[in-house]
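First the structure, which I've put down as structure tokens, then a few questions once you've had a look.
The other protein chains are all here in position, but one chain of the complex has been omitted.
Chains: A and B, in written order; residue numbering restarts at 1 for each.
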Amino acid sequence: MAESSEPPQQEVSSSLKSDRVSGLVLLVLAGWIVWLNSEFPLGTLADPGPGYVPLLLALGLGVIGLLVAFFGGDSEPLRAIRWTEARRAVVILIACAVLTFALERIGYRLSVFAFLVFFLGVVERKKPVPMLLVSAGFSIVSFHVVAVMLGVPLPRGPWGF
Amino acid sequence: MVETFNSLMMGFAVAFEPRVFMYAVAGCVIGTLVGMLPGLGPLAGISLLLPATFGLDPIIAIVLLAGVYYGAMYGGSTTSILMRIPGEAASVMTCVDGYAMTQNGRAGPALAIAAIGSFFAGTVGVIGLMLMAPTLASFALRFGPPEYTALLLMGLFVLAYMSGGSMLKTLAMAIFGLLLGMIGIDVMTGYTRFSFGLVELGDGVGIVPVAVGLFGISEILIAAGQAEPPKVQRPKLRELIPSREEFRLSVGPIIRGSLLGFAIGIIPGSAHVISSFVSYGVERRLSKHPERFGKGAIEGVAGPESANNSAATGAFVPMLALGIPTGPVTAVMIAAIMVHGILPGPMLIEQQPELFWGFVASMYVGNLVLLILNLPMVGLFVNLLRIPYAYLYPCILAFCILGGYSVSNSVTDVWIMLGMGAIGYLLRKFSFDLAPVALGLVLGPMLELSLRQSLALSGGTYAIFLQRPIALTMFVLALLLLALALKPVMFKSKDWRSNVGLEDPPGS
Partner (left out) sequence: MNIRYLMSVMLLACGVAQAQDVFPSRSITMIVPFPPGGVADVTGRPTAAALEKVLKQPVGVANRPGAGGAVGNAAAANAKPDGYTVLMALSSITVIPEADKLFNRKPAYTLDQLAPIALISADPMILVVHPSLPVRTVKEVIALARKQPGELSYSSSGVYGALHMPMEMFLHAAKLKMRHVPTTGGGPAITQLLGGHVTMTAGGPAAITSHVKAGKLRTIVTWGAERHPNYKDVPTFKEQGMDIVYYIWAGMFVPVATPEPVVKVLRDAVRQAVSDSDFKGQMAKVNSPVNYLDAPDFAKYVDTDAKRLAAVVKVVGKIGN
């Protein structure tokens, strides 16, 4: 916490702690799993059914979530967690999701090429020539190695590419 | 002894036949390449190559596949150390300290020690296989569901030593992993659990997509958006070679890891993946400076890497001596020799001595080839880090997605990987450790299944765990381990809270 001088001391101690939040999230997650799990027969200790072990685990997760929240008083305040890279992280995840979605629809080589052009050209603003070379080279060479030499049927687009 | 020696010489004669030797080398090279592709591990590697072996001699087929298997094991550690991307479950622990070493500028020594440790472990494994295969195999068969349960519980208790962070948070992550392992069809009853109607989730979530997401993708999410891109490293030659101190620290972990890995590896089932976790826990427990673990301790690379390689060799013991598959990898290998009309079984060593001894000899050769191949390549690999990060990370992402897709020709694994990347990112922001999730996911389905199988065997009485000597011994050991782990909590009562809650002392 480099900025210890900035916020008044009282506000830091009263502000929400990160472990309080994560502990409660775990508790909610546990509750959700218990609810999901209710459709499976529990069985008995001697003959545990499909719902038995998950229920035990979810209960354990809930208890630990509570404990994490309870002992979380000295943890880092929530607002001390910096999210400077969060925007880039979201962009990356969305781009990956688009690539995954496109993979079986327009084929491996085209979608990976577009993906790399997006990152190198738009996000990282590299010069066009190396950008195109890397994008095209990567998509073609990796396709050749994996699909042709290893025989993985990588998806091809409607134009056979 | 003389007989073994003579047979081994015959084996070497087979292994050094130009064609066989060529394929052994080819297998090692292909395996190393496959292992280095993020997301593709040994299983994917040999599954992909299996069809190509149908037209080859059985000995060549098995030598080639074994080479790929080993090579992928080696290659997997490369991406784990350089990019924090595990190629398989066994290299998850390597990610932790290996990548930390890379960030400290010690990628070269980490890679070198991983290669040397793997070589030593592989050799120990082959010697064990050669001298004791039949004896060990019949012992391994005595591992039924109750013994398995005990073994896995011991694996679970390793958690206590796995991370330096808060014990509560470690436990929370382990349970999260165990719960992830509950996804899919319940083997005992056929119920599909937590699959949200997706058929693809029937077999559960694979460890590889989860590990690649949690470790690799989350790292990129954190690193790519930094105002300053990660430093490009220009290692000097001197920095590629482990220092004397690093060698000294690695000797113990390598030896312990090799023996431990082999012992766990011979047990039928998929338990061998826990060997690297157990080795990591053991080394951290034995270390005089456990606080270095997670921050680039070379022992944390040497131990697990050795353990996973000797476990890989150990897995061949029941396969060759009894003809039973010990896991998916050996199942594929068995198929590779079965299509040639050779039935792997208890008689294999007698009926096909050339095959067995040729295979054993080629494993010696393969290990050596890999060492020779990998040590000089350390310099080359480390130079990958010179690529500007802006170029590197999009390619790594594309590789991860490619690898995730190739495993079962479906995008489901890729979605799991991306989801886990997001979760891993958030967990790291909230300072949770990720390795326990991987351990939980590996253990979860096996532990639940073996527990319920044991109860099915015993008709519902837990006495079955006490009536069987091996299981009982292991339970006692597990309890001892647990007691040892709890000791600091019990006796340092004055700061028990720091053990339960936050262990990070103000100084660090």
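Heads up, the rule we're going with is that a contact is a pair of C-beta atoms (placed from the backbone, for glycine too) under 8 Å apart; a residue touches a chain by one contact, two chains touch by 3 or more.
As the structure is a computational prediction, the values presented were derived from the model and not from experiment.
Q: Where does the absent chain touch, in terms of which shown chains it meets?
A: A, B
Q: Among B:Gly164, B:Gly252 or B:Gly345, choose the residue that contacts the chain missing from this document, as touch is defined above.
A: Here the residue in touch with the unshown chain is B:Gly345.
Q: Of B:Ser243, B:Asn409 or B:Gln467, which sits in contact with the chain we cannot see?
A: Reading the full complex, the residue touching the unseen chain is B:Asn409.
Q: Specify the residue from the set B:Phe21, B:Tyr191 or B:Phe247 that touches the hidden chain.
A: For the chain that is not drawn, the touching residue is B:Tyr191.
Q: Which residues does chain B use to touch the chain missing from this display?
A: For chain B, the residues touching the absent chain are 47-48, 50-56, 141-145, 184-185, 187-192, 197, 199-200, 202-203, 268-269, 318, 322-325, 328, 331-332, 334-336, 338-341, 343-348, 408-410, 449, 453, 456-457, 459.
Q: Give me the chain A residues in contact with the hidden chain, please.
A: 41, 43, 47, 49-50, 147-149, 151, 153, 160
Rule of thumb we're sticking to: only the chains that are shown with their structure count from here on.
Q: Would you tell me which residues of chain B are touching chain A in their complex?
A: Its residues touching chain A are 33-34, 37, 48-49, 51-52, 166, 168-169, 171-172, 175-176, 178-179, 182, 186, 188-189, 191, 193-194, 217, 220-227, 390-391, 393-395, 397-399, 401-402, 405-406, 409, 411, 414-415, 418, 421-422, 425, 429-432, 448, 451-452, 455-456, 460-462, 497, 500-502.
Q: What residues on chain A touch chain B, complex-wise?
A: 18-19, 21-22, 26, 29, 33, 36-37, 40-41, 44, 46-50, 53-54, 57-58, 60-61, 64-65, 67-68, 71-72, 74-76, 81, 83-89, 92-93, 96-97, 99-101, 103-104, 108, 112, 115-116, 119-120, 124, 126, 130, 134, 138-139, 142, 145-146, 150-154
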